[in-house]
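One chain of protein is taken out of this complex; the other chains stay put.
Per-chain residue numbering starts at 1, and chain names A and B are given in the order in which the chains are listed.
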Amino acid sequence: MRMASDARRLKTLVVGGTTTWLVIFTLLPFLIVLAISLAEPRLGVPPFTPLLECGDGIWPRINASLANYTTLFSDSLYVEAFLGSVRIAATSSLITLLIAYPMAYAIARTQARLRLALLMLVILPFWTSFLIRAYAWTGILNSNGLINSALLNAGLIAEPLPLLHTEFAVHLGIVYSYLPFMVLPIYAVLERLDWTLLEAARDLGSRPLRGFLRVTLPLSLPGVYAGWLLVFIPALGEFIIPDLLGGPGSLMLGRVLWTEFFNNNDWPLASALAVALLAMVLLSSALLYRVMRRPEASS
Amino acid sequence: MAPLGRPAGPEQPIISIDGVSKNFGAQPAVVDVSLDIARSDFFCLVGASGSGKTTLLRLLAGFETPECGRILLDGEDMTGRPPYERPVNMMFQSYALFPHLTVQNNVAFGLQEERLPKAEIGARVAAALELFDISGLAARKPHQLSGGQRQRVALARALVKRPKILLLDEPLAALDKKLREHAQVELAALRERVGITFVMVTHDQEEAMSIASHIALMRDGRVIQVGTPRDLYERPASRYAADFFGAANLFDGTLAGGSGAVSHVDCPEAGCALRVTNAEGVSPGPVTVMVRPEQVGVHKTAPTGGNVLPAGVTNIVFLGSAHVCHFTLDSGKPVQARLSPTDMAQLGGLGSGDRVHLSWDPAAGRVLAS
Partner (left out) sequence: MTGHRSVTLLTVLGFGYAFLYLPIAILIVYSFNDNRLVTVWSHASLRWYWALLENQQLLDAAWLSLRIAAVSASISVVLGTAAAFALQRLRPFFASRGFEVLAVMPLVVPEVLIGLSLLLLFVVVGDAVGWTVPRGAATITLAHATFGMAYATVIIRARLSQLDPALDEAAAILGATPWRTFRRVTLPLLLPAIAAGWLLAFTLSLDDVVVASFVTGPGASTLPIVIYSSVRLGVSPQINALATLIVVFVACLILAATLMTRAGGRAHGRL
């Protein structure tokens, strides 16, 4: 019976250890956020009312209120932040897709020995600092930045264009930062694509464009969905890009949460925003996941 | 249920499986198997995929634990003993050579786990490499080897430990047809040379017949017949066994109460009563009569004696060493015969649509209880 007990002890250690870590550092924090989103802010340390208080009898009194959530859905600031997050994440994901698809397609159709190097060149920026890549654009989009100086010097404009701190800059930043995440999954699907299918379509009379629309594109949809998932979801909760490149008007949830927490010191409201953000992220992931799992999408 | 194995000889069997069952969840994989395997046997477990043959092998190795029953290896109860403490070694279907180790270190792995002195390990590894003619590959990594070379490394690695039993899980499946036939001969010769017991799993009945001294046929987790290859081919115990080992013509019918040596099987499919001689012990009722294609004679004029059935030629497949002829009886029942080139020459040729008479000796047909 030695193996059985040896193996069982090892299994208990490995599973038990990691489960403990995950419960303490992933599950418990979310539950705490959920709990504090039901509390009310106060001055003091910690800056929120306790959920459980010693009551008159044996049972502790529960101080839970949905006030924070009511605020979220009634105050136009938060509603706009919601809509802004979804809108900006969606449009920038779409632009990313429009740039990434041709790139992935071009890489998949080059000679095999070049592909790895080209792919490496797509991945490399992803490894280099996210913060620095967002920062790089501030120097370019500035009112005295590269683009404006060039245009001014050429005499094309009389005044610097407002490029930085605009929604345009936020889109640019997201597209730029997340492009590799869209290229990789699409490339992965296209690379495995059986190109004789395209030849079969040609043989059956499809012109190149029709062949692409009727064969290549449908077969590469799983990669597109995966890419969309990898860009849209993190873009929803993005903080650095809207904060660094966006203007005061570009409201996104991540940024509003940050402001509530650091500037207004309203921890309960920040928690409620976090819960809403999480719900949104999980909901969109689940939706996209369902689309990906549709039988016709995973052929 | 009584053990299906051959009666225990004077010598104790090296493997004794006693009422072993194994389920995967609700799915039974091995059902109440009892089996004895004699020392120095080349034993094959055959069956279709999902018949439980691989699970039985893995139970012997200790990768799976049985729900009930016992496994004795060389008289010792192995139940609950981990694989690393059993006197068996295994050759895997994928060969499972460690990709990060050289051939030399792959072969030395097991001896190093035994904590043998370095000098002894070196000597035994060198001898094993020599035996399998792979000394020149000692410094290579597995991915630098051909399929045949990998197979030999896997064998060397398993045998260098001098196990009492070598388990082989579809060891030749990865080789192409030509190489496989050659390897079958080599494997049988190897067993002769090393003298230990080999237990091999294969789905290929031809491979089992050509290589094994004894075969166990498995179906749905049970061992349904054990015997020599000849036993299984000539005296299958069931319709399934008859069909599994080689081609068979099967006629369903009803055995009438026989008198004397020859019995009659009433068979509408054949269009007449079939005469059989080996129905002793089979009780009257529904039966199947099996006739191997090579035992069916083909005649242009009706012969006398034996079972004679008129038939039409459907088509003829030329295989080089033989012709496989397909016929249709008047009842619509298809029948196969295998003719040597000499037989064919005596017939003076045969073409689709020809009318012929098929015949076989009553002793050649075998009665299988349904």
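The working rule: a residue touches a chain if its C-beta (ideal position, glycine included) is under 8 Å from a C-beta of that chain, and two chains touch if they have at least 3 such contacts.
Note that the structure is a prediction, hence the values are computed from the model and not measured.
Checked against the hidden chain, the listed residues A:N68, A:S93, A:S250 or A:S271 yield one contact partner: A:S271. Taking the whole complex into account, subunit A touches the unshown chain at residues 3, 6-7, 10-11, 14-15, 17-19, 21-30, 32-33, 36, 46, 99, 102-103, 105-107, 109-110, 118, 120-122, 124-125, 127-133, 135-140, 142, 144-146, 149, 176, 179-180, 233-234, 236-240, 243-244, 254, 257-258, 261-262, 267, 270-271, 274, 277-278, 281-282, 285.
Touching residues on subunit B toward the chain that is not drawn are 61-63, 82-86, 88-90, 92-94, 96-100, 109-110, 113-114, 141-144, 157, 161.
In this text, only the chains that are shown with their structure count from here on.
Distance between subunit A and subunit B, defined via averaged C-alpha coordinates, is recorded as 58 Å.
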